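So the structure is just underneath, and the comments pick up after that.
A protein chain is absent from this complex, but the other protein chains hold their places.
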Amino acid sequence: MSAMLLPKDKWPEFTGRLAGKNLFAPALQGGIKKFAPVAAGDTVTLDEGNTTVPPKALLFPQTETLFRFAEGEEGMELPAIDEAAVLLGVRPCDARAMAIVDKLFRWDYEDPYYLKRRELATIIGLACSEPCLNCFCTSVGGGPASTEGLDILMVDLGESYLLEGLTDKGQALLDEFKDLLQEAGADALQRKEQLAQEAAAKIKRSVDTAGIPEALPGLWEDPLWQRVSAACLGCGICTYLCPTCHCFDIQDEVEGAAGRRCRMWDSCMYAEYTKHTSGHNPRPTRRERTRNRINHKYSYYVDKFGVIACVGCGRCSNLCPVNIDLIDILRQVKAAP
Amino acid sequence: MTEKPKVGVYVCHCGINIAATVDVEAVTEYAKGLPNVVIARNYAYMCSDPGQLLIKEDIKEKGLNRVVVASCSPRMHEPTFRKALQEAGLNPYFLEMANIREQCSWVHEDREAATEKAKQLVAAAVSKARLLEPLTSREVDAEPSALVIGAGIAGIQAALDIADAGFKVYLVEKSPSVGGRMAQLDKTFPTLDCSACILTPKMVDAANHPNIELFTYSEVEEVSGYIGNFEVKVRKKARYVDVSKCTGCGACAKECRLAGRIPNEFDEGLGKRGAIYLPFPQAVPAKYTIDPEKCLFLTRGKCGKGPKCVEACPAGAIDFEQEDEIVSFRVGAILVATGFDVFDPTKKPEYGYADYPNVITGLEMERLVSASGPTGGNIVIHNGEEEIVPKDIAFIQCVGSRDKSVGNEYCSRVCCMYTAKQAHLVKDKIPDARVRVYYMDVRAFGKGFEEFYDRVRREGIRYVRGNPSEIFRRGNKLVIKVEDTLTATPLEDEVDLVVLAVGLEPRRDARKIIELLRLSQSPDRFFLEAHPKLRPVDTATDGVYLAGCCQGPKDIPDTVAQAKGAAASALIPLARGKVAIDAQVAEVNEATCRGCGFCVSICPYSAIELVTVNRMGHMVEVARVNEALCKGCGSCSAGCLSDSIQPRSFRDRQILPQIAALGGTR
Amino acid sequence: MSEQFEPNIVAFLCNWCSYAGADLAGTSRIQYPANIKVIRVMCSGRVNPLFVVNALQQGADGVLISGCHPGDCHYMEGNFYARRRLKLLKELLEYIGVDPRRFNMSWVSASEGHKWKEVVEKAVEDARAAGPFNQFRRRQIGW
Partner (left out) sequence: MDLNKLRETAAGIVSREDVKYLIGWRRGTFGYRVSPYFIEDAAGVEELIFSPLCISNLATYLTLVERLPVPRGQQPDERKVALLVKGCDSRAVNQLLVEKGINRDRVIVVGLPCPGMVDWKLLAEKYPETEAPVEMRWQGDDFLLVHNGQEIVVPRAEALAEKCRLCRHPNPVISDATVGEPVQPWEPAEDSGVGEIEAKSAPERWAYWEEQFSKCLRCYSCRNVCPLCYCEDCILDRLNPTWVNRAFNFSENTAFHLARAFHLAGRCIECGECERVCPAGIPLGRLNRKLAKTVREEYGFEPGLDAEGEPFQASYRPEDPEEFIL
């Protein structure tokens, strides 16, 4: 593994050549920031802040065809997932989220669709220097320069970018760009550490998550759930835009004698999510749904995979139109008897 | 658990009506590949006995549970095939039709395009058929009574037949007397029997029949409900004469200050009446009526020192305080016999009807030759101040008939013969008269018509083939400019009197009846029958039947025949005492209904109401359909935001697959 | 010369007036283009405006809705509701940039076989001029 420097004047060439490798990078599309394909010649600008739509959408598409079928035809047709991709500028929190979600998709059943995309993707992270208002990665085990889930970590050192190969896949990519890169010295690595500490210090909001996983089961009937969910609209913003949320629904779209089975994002905040055919709903109100969302991230996932399924990206707090603020909820959990 | 759909598709050749344009074999083959289709066949005439047998046998042998017939319009044969399904033990509503004749083979010439379209229509029908549900129609009691609108010969005859069958009839007539147009006629063609002599006994019968309740000088104001259960409101206009007191002595009319000063409608304005009048001597009921638009007392509030009629009436029957009265009743069937108006000849200014008093209409001629008419049956005309007997008389046929320029493309069917009759009567009354008939074609198609036409020609009446271009005055004479088209000779014919054989038109106020009963008009603007051949007395509105000239021009025997036919049809629900309620009505999914009441506000039949139900312990309002009132139009459903109200057989989930099939995303 | 585009038009006709009018065109052998395919409903008031959206999604290049003339509705008022609802939908479609020629609505009575032909010809010409619909057609999506 190596640590290299990319002088900024080489940036256009670097991204230009990456563009030939099915490159995705943050871009504004109709006023919304998300990972978008980069074509040769496009300028890639990595500014502060995160995308509204997390990069999970590239590995776990909002709608994905599982297979196609037609009456009278033997078997089914599977989609081809065979194109390698490079994701550039992924924030450490979002990359950590991938590592967390990997656990689920590799669990008792290995999800071929997700894992294939994951395998084919090379993730180049970008360490944060200016955290957003609701960033709280450091409260949940991450940090502005966390490397989990990344193949390469990139740090803006001012004059140049530091690129650290973290995996074989990452290293192999760096090797391809040797002509543009220089070995990074110890000073660069030191500078990186310093920047990461500075960035961490700029994080404004935090919550002590220690003990939360253990406390949650005891708070099952606590009035706090009613309180924090009363304003909830039951929409899918917090879950769809959460980098670790991974629930999906499976539906068949049939037209006449042919169709496809596809899966699409689902949200535990929707009333239909747990609604039974009988009409019975074990999570009948937004209270139970909100409780489930927090429990899933901070308790069940911890039980199952040993890690909190929240990376502190702050999207849910930031985007909730009625100020249902995860950080505030966690604080209330902490404060509950 | 619903059974898996097994669809049979039957493509009809309709002789060559379909097969000449649509490749029925190709459509059949195509249908075999459609989802859930287990068999597809084609046959020369699906509606024939052997055709229906094919379907029935397949239902039994192949276990079909849905049937698609690709043939003519469902408006034509849906009942036929439904019955076939039923006879084979299948629910009749498991049928869907693809209209590949009226809306495909007959309207497209390109065989390839028509075949492709037929395939798509079949695909759409199959996609809907798969999702059809079994329906059962219910029966409700039918009111054992009928409403007859119009008391001309058609209305009278129908009323008598229904009443004779033992059912109550409400006979409503707009004018003060029954009798209608036939009462205005002198003799009838071709038999020359006296119109009044054969009509008046029926008029009296209708008035006296214990089962007939007669409303003259009355109009139907409102009709709601449905076959078997119509709710009717009739406005009895104020006559200002207490009919229970009036003896019909006529003393009032003699004294009326306006006596002899108002044109009498019955005499087509040739005679005069007063403000209080009996339309004609044989009027039934023989009760006087005050014309509220003319009567001095009613229009100005003052009539000399006091209305003279009040003074004159020995029975004290005059009642200026009388008001319109609304009478409501229920009937099981409605018969429309509102008759016709004659063509307004001022629309053909070249004939000078508006300019020359001696140009008259055929109906005016009837009054002129009638013994009960204003001249006592003497044919006299005015030449200036002078009253003379015309010696040169011309008839012009097809005035306002067979004439696109006035919007009447149709033949009025009676003018040829009434002209022949009137020509004969002229010759009878003025033997030395010269009588000419200008005609385009003579249509003498009825029983005894040709013989009669022959007879009047032998009587010396000259038929000249030609359509006059102009009539103008020369001295005391009227000059007809015309070309004899048989000899290609331009003529100028000087005459004393011109009789225009005006055609028959729909009543000018037919619109009111259309709106009242939801009737349609055919292109000639007469009321539209349900089927031109097979259901000539029915209408699109179940329980409403047509008789007489309101449906199209016809002579008296045809009118009477249709009236008897319509009466027989109307008697079906009455005699059965029950009517089937269409099963294709709206249904509410109470679990999803949010009780907003949009459907309640939309429903034109007040068939939906909000009811309170217990939903998991909460009392909530939901919509509920009264199936007897619902007509299945589905307007509620398109206005329901939660899709909770759906007309059976036309549900969203049945229509959306049709859209998919026609869109080609099958 | 390239072949003329043949648009696919889905029509919703009320049973009593327009469907009967189209049948009359048939019995009168009045010829018109085969591009039009009819779905029979009992009343134009039954036409949920979202049917139009759905038809465009599912492959129609144009949609035609036809009912009884005002005052002639077999169900008295259904066509008035249809008129109000479909006007709103028409406005909405135009506003998002769907060619207005893809949507036509007409009053055709049971006696107007000729008018039906004219209406069909207009709908077909309109949709032909607008070209194949590919704005939000389902099949446009590569699934």
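The letters A, B and C name the chains in turn, as written, and every chain counts its residues from 1.
One rule holds in what follows: contacts are C-beta pairs under 8 Å (C-beta built on N, C-alpha and C of every residue); 3 or more make two chains touch, one makes a residue touch a chain.
Nothing here was measured: the structure is a model prediction, and the numbers come from that model.
Engineer: Quick one: jot down which shown chains the absent chain touches.
Structural biologist: Taking every chain of the complex into account, the missing one touches A, B, C.
Engineer: Which one touches the absent chain: A:40, A:201 or A:233?
Structural biologist: Within the whole complex, the residue contacting the unshown chain is A:233.
Engineer: By the contact criterion defined above, which parts of chain C meet the unshown chain? Give residue numbers in ascending order.
Structural biologist: Chain C touches the chain not shown through residues 49-50, 53-54, 57, 70-71, 77, 80-81, 83-85, 87-100, 104-107, 118-119, 122, 135-138, 140-141, 143.
Engineer: Over the whole complex, note the residues of chain A touching the chain we left out.
Structural biologist: 29-32, 34, 52-53, 62-63, 133-134, 204-205, 230-231, 233-237, 240-241, 249, 251, 253, 262, 264-265, 267, 270-272, 284-286, 317, 319, 321-325, 327-328
Engineer: Counting contacts across the full complex, list the positions on chain B that touch the omitted chain.
Structural biologist: On the side of chain B, residues 591-592, 594-599, 601-602, 610, 615-619, 621, 639, 641-643, 651-653, 656 touch the unshown chain.
What we mean here is this: only the chains that are shown with their structure count from here on.
Engineer: Please find which chain has its CA centre nearest to the centre of all protein CA atoms in view.
Structural biologist: C
Engineer: In whole angstrom, what separates the CA-based centres of chain A and chain B?
Structural biologist: Roughly 74 Å separates the two chain centres.
Engineer: So the centre of each chain is just the mean of its C-alpha atoms; given that, what is the distance between chain A and chain C in Å?
Structural biologist: Computed value for the inter-centroid distance: 47 Å.
Engineer: Mind pulling the residue numbers of chain C that touch at least two other chains?
Structural biologist: Within chain C, residues 58, 138 contact more than one other chain.
Engineer: Spell out, as numbers or ranges, the residues of chain B touching 2 or more other chains.
Structural biologist: Only 660, 665 qualify.
Engineer: Using the touch definition up top, name the residues of chain B that touch chain A in the complex.
Structural biologist: 34-35, 123, 127, 591, 660-661, 665-666
Engineer: Looking at the complex, which residues from chain C come into contact with chain B?
Structural biologist: Checking each residue of chain C against chain B gives 8, 10, 15-17, 19-20, 22-23, 25-27, 29-34, 37-43, 45-49, 51, 54-55, 57-60, 71-78, 81-82, 85, 109-113, 117, 138-139.
Engineer: Going by the contact rule set out above, which residues of chain B touch chain C in the complex?
Structural biologist: 73-76, 99, 101-104, 106-110, 113-114, 116-117, 120-121, 124, 511, 514-515, 518, 520-523, 528, 540-541, 584, 602, 604-605, 631-635, 637-639, 647, 650, 652, 655-656, 658-660, 662-665
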